[in-house]
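Removed: one protein chain of the complex. Kept in place: all other protein chains.
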Amino acid sequence: MSKTMKGVTLFADWDPKPDFKLGPKDIEGKQTYLGSKVWRNPRIEIVEHPVPEPGPDEVLIEVKACGICGSDVHMAQPDEEGYILYPGLTGFPCILGHEFSGVVVKAGERAFDKRTNKPFKGGEIVCAEEMMWCGQCKPCADGYPNHCERLNEVGFNVNGAFAKYIVMPAKLVWNLESLKNRYSGDDIFLAGSLVEPTSVAYNAVIERGGGIRPGDNVVVCGGGPVGIAACAILKRSGAARVILSEPQPERAELGKKMGADYVINPLKEDFVQRVLELTDGMGANLYLEATGLPTVVYPQIEKVIWEGRTINSTVVVVARADAKMPVTGEVLQVRRARIIGAQGHSGHGTFYRVIECMADGMDMTPMITKKITLDEVPQNIINLRTDRKECKITCVM
Amino acid sequence: MSKTMKGVTLFADWDPKPDFKLGPKDIEGKQTYLGSKVWRNPRIEIVEHPVPEPGPDEVLIEVKACGICGSDVHMAQPDEEGYILYPGLTGFPCILGHEFSGVVVKAGERAFDKRTNKPFKGGEIVCAEEMMWCGQCKPCADGYPNHCERLNEVGFNVNGAFAKYIVMPAKLVWNLESLKNRYSGDDIFLAGSLVEPTSVAYNAVIERGGGIRPGDNVVVCGGGPVGIAACAILKRSGAARVILSEPQPERAELGKKMGADYVINPLKEDFVQRVLELTDGMGANLYLEATGLPTVVYPQIEKVIWEGRTINSTVVVVARADAKMPVTGEVLQVRRARIIGAQGHSGHGTFYRVIECMADGMDMTPMITKKITLDEVPQNIINLRTDRKECKITCVM
Amino acid sequence: MSKTMKGVTLFADWDPKPDFKLGPKDIEGKQTYLGSKVWRNPRIEIVEHPVPEPGPDEVLIEVKACGICGSDVHMAQPDEEGYILYPGLTGFPCILGHEFSGVVVKAGERAFDKRTNKPFKGGEIVCAEEMMWCGQCKPCADGYPNHCERLNEVGFNVNGAFAKYIVMPAKLVWNLESLKNRYSGDDIFLAGSLVEPTSVAYNAVIERGGGIRPGDNVVVCGGGPVGIAACAILKRSGAARVILSEPQPERAELGKKMGADYVINPLKEDFVQRVLELTDGMGANLYLEATGLPTVVYPQIEKVIWEGRTINSTVVVVARADAKMPVTGEVLQVRRARIIGAQGHSGHGTFYRVIECMADGMDMTPMITKKITLDEVPQNIINLRTDRKECKITCVM
Partner (left out) sequence: MSKTMKGVTLFADWDPKPDFKLGPKDIEGKQTYLGSKVWRNPRIEIVEHPVPEPGPDEVLIEVKACGICGSDVHMAQPDEEGYILYPGLTGFPCILGHEFSGVVVKAGERAFDKRTNKPFKGGEIVCAEEMMWCGQCKPCADGYPNHCERLNEVGFNVNGAFAKYIVMPAKLVWNLESLKNRYSGDDIFLAGSLVEPTSVAYNAVIERGGGIRPGDNVVVCGGGPVGIAACAILKRSGAARVILSEPQPERAELGKKMGADYVINPLKEDFVQRVLELTDGMGANLYLEATGLPTVVYPQIEKVIWEGRTINSTVVVVARADAKMPVTGEVLQVRRARIIGAQGHSGHGTFYRVIECMADGMDMTPMITKKITLDEVPQNIINLRTDRKECKITCVM
């Protein structure tokens, strides 16, 4: 085994804006919770790194597939002043990449496989959570690792998976053996690399949104990877009608393939009228806001809730946005509705259940619309600044 | 329209056992909550009845299909002393039949269609709840009509649907228009007649059992109509593995057709080991006891829970039985498990959602293994005392 | 028994604004769902009415106490053009009054007492729900009577309780016998007249808000009757800290008496900082918006949620308002929070539990800050247009 490896690495300059103050978890020159206030002139380079060594609770994984996420794009994308777009936790230089799968190469002595409750032996096909929850703070101890107060993130402030190897704490690693009946060759790694983004959608609609009852209607606003994955999960949950609202034709098409019964083009059709027509005047039981455009989308969702006859609707907000949602309290009152925020993918049995769904035939691999090599990753991250046709671009190693 | 109609009518003699005392809702010579303590020498006869007239809140329905339920069999089946087997609410003579669908012929002025919130006009294809909840007692007012304190039951103490016509309160009637896209000809009535028994299963596993998350495993013990319907509902809810335990080959086969991924023959295989094998050592998240043999079945369920690694399992008891379940509290403690009782099909949006599932493709009609005419109903009710091969025998008119 | 009785009756002129269209439940000249668009020149007069006669499902109640509600004030209050302020369901002329208690005088043969499941005999001390849910529409059948699609309202479009007698459907009536151990003389009627407004608060924080766990913190914004009642209920639920935000000194004082541990004057203190100080930097688990000023209050609630460390907060909106709440989705995401709408007081066991709380010592009678006679009701309804010092003015008969 070679002692070094190539890694797709993001470099940027520590150049805080005047109003920036070092926060409690920030480290001068190295790490901040407010990326877009600090990092300037991002550059993606493929450079050599030492192959990492697993500690006693850790495993070394040979990466086999890793998808590009929107956050990878925003970390590497400068605004007009040269500051990166991504606003959150970042520590550079850092190998990017967190939607990955691979094979366990080496395991520490206390590195247990949660699937078997036995130590990893090596050879296991696995994927991993991106959120390195500490397991010790109050939210973690209470059972809410997505809200860890001392979080690290793979591919953001800890070296990620656009590299030959990655070291991960065993507690974040999930065994993919049950996919072997469904997939052969590289496909198991492609499927495995989609467990993380699918889990974001699962956490949003099932854990946070409370899921649905078979026979319910759902509306998904936005056909990005999370919205598309939500269509698949909700159809699988027994939704009578999954309605996707998405103007981009390629995404609309993919949504239909993945579980949407109907697609609305909100730029060409009257969203409110279409949802009411398709649901026999009832509206939906669950709405997922996955566009990041709440000022546009929320008023329309609200209007369907008001005009439809369904009570007890849930609106789940999974996309980040700066703008405020204009919420009419009376609609929530009269229709017995609620709005819920969702983030993350960890905890609550989510990864395990997503893998079991895949093992039972929930095939997410059509979401991968392009496969690339490690060397092609930097250019594709840059291309995705403007390209809205691809759903998921995945590096296969 | 003729003024009389034929009805499959159950007659029996009011001959209370010595220990019987007239209860608060019992009516001397006519009605009791303790059928098997009172009624003797049951006879099923087809006799003429006046066509009923709907009141202001009611609709007159022309019956098109009506299935035979196990309770029909037990009401008409004498024990060694001649008393009927059915232990519950009964008032004879009574037209039998409660799993029905038909067409609205005439509607009272305040008979509203819940689907549209407008008055019934006539011509609507409908089915109905069997439980005539009062809507006024404490459980009804609190939202639990399955536990109504002043219940009447269609086909038990109120004339049922093995007849040309039936009158029903509009509040119990559910519109089947949405099935028109799926079914043509008589099939919509066959499907409609299955909404009631499917709703019993839906209430058990979804409303009472809390449903599952996509990717969970379930075990259904007993392949009668409720168990079979539960397989369909749970697969539709996203179960990774639906395991049916049923020794009768015809029922096992039907279970597989309707949603079971695996069938265990508990008389020939080791139930505990098989469930653990099929679930990779995990066991199931939801168990449905639908056999009526809890002394046999519960210890095995408990053993899977104990030996499997799944925590938070739910055991739903839907079948009636006199015998006690021997429950080891420690298993519930160590595995964070629970046992829940389920009865009924009303309330909680259940009928509506079952119809929506059917409209979206959950086809229950394979459960109907035999179609008969009204004249054949009495003999078929008698045959079902011993025949365990048929799933649902349905009268088509 | 006299055949007529005096009733505090609201008259107004049917004079629809140009944009008004008769809705499906509206009745030309008599009833509308959009009061403020139709009724002009309201006058409250005390006039003679025939004593009503109970139907078979109904009881005749001799009214003993009846409180004035804010909606009584708004129905009788003209805007600059003379239209009434109250925007909802109204049918005039109508006897006002819906927060009442009294004694059953006469009962129909099918008028059952939900407390005993036996017919009313006469002599029972009772109160009643104001919402005349139909029990037959889809929301009612599903268990959500607060969202009845064919609602009538006592004292709005059906004669109310500012009169010697009132007829009520038995299903809306609740027995107050259990209060006899706590109250003597008229006090039981005063307490009984507060069950309805207390149930509005209970429905908001317990049924809709999901309640709290003992040791949680809560913030109630607005010290009107619903806010004050919520303080009492939440303290009783085991809140470690109940914080009331209310600028009016009389209401603040009453809040403290009824359960608030702390009161913030948001006009003089920094709400966000005070809540964080009082909760050791955690913020609250439950927030109740009971001011009707969401543009002022919601941003402050949101800021506490953001800056505090509590996750899983719930914001319950119970006050009606036209203005939009500006909601930052990211706060709901990062803090795992949710917003819920609440209306009504019916169903879910709420009335019964409120009465049981009162029987166990939850004394709401300090909320009654003034007692009046029937003749004084009209003037007091008018005075309350401007008087914010009184909490509840109650007519004792």
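As written, the chain order gives the labels A, B and C, with residue 1 at the start of each chain.
The working rule: a contact is a pair of C-beta atoms (placed from the backbone, for glycine too) under 8 Å apart; a residue touches a chain by one contact, two chains touch by 3 or more.
All values derive from a computational prediction rather than experimental measurement.
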* Which residue from B:Val220, B:Ile301, B:Ala337 or B:Val377 sits in contact with the chain not drawn here? -> B:Ala337
* Asked: Of the residues listed, C:Arg241, C:Arg274, C:Lys324 or C:Lys392, which one is in contact with the missing chain?
  -> C:Arg241
* Structure fact -> Given C:Gly70, C:Pro87 or C:Gly211, the correct residue touching the omitted chain is C:Gly211
* Which of C:Leu85, C:Val103 or C:Ala359 touches the chain that is not shown? -> C:Ala359
* Structure fact -> Note that chain C touches the absent chain at residues 115, 117, 178, 202, 206, 211, 213-217, 233, 236-241, 280, 309, 349, 352-357, 359-360, 362
* Asked: For chain A, which residues lie in contact with the unshown chain of the complex?
  -> 57, 112, 114-115, 117, 135-138, 140-145, 149-150, 169-171, 346-349, 352
* Structure fact -> Omitted-chain footprint on chain B covers residues 138-139, 142, 144, 146-147, 149, 208, 289, 294, 309, 311-312, 317-322, 324-343
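Definition applied: only the chains that are shown with their structure count from here on.
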* Chain centre separation (chain A, chain B; CA means) in Å -> 42
* To do: Any chance you could list the residues of chain C touching two or more other chains?
  => 138, 142, 144, 149
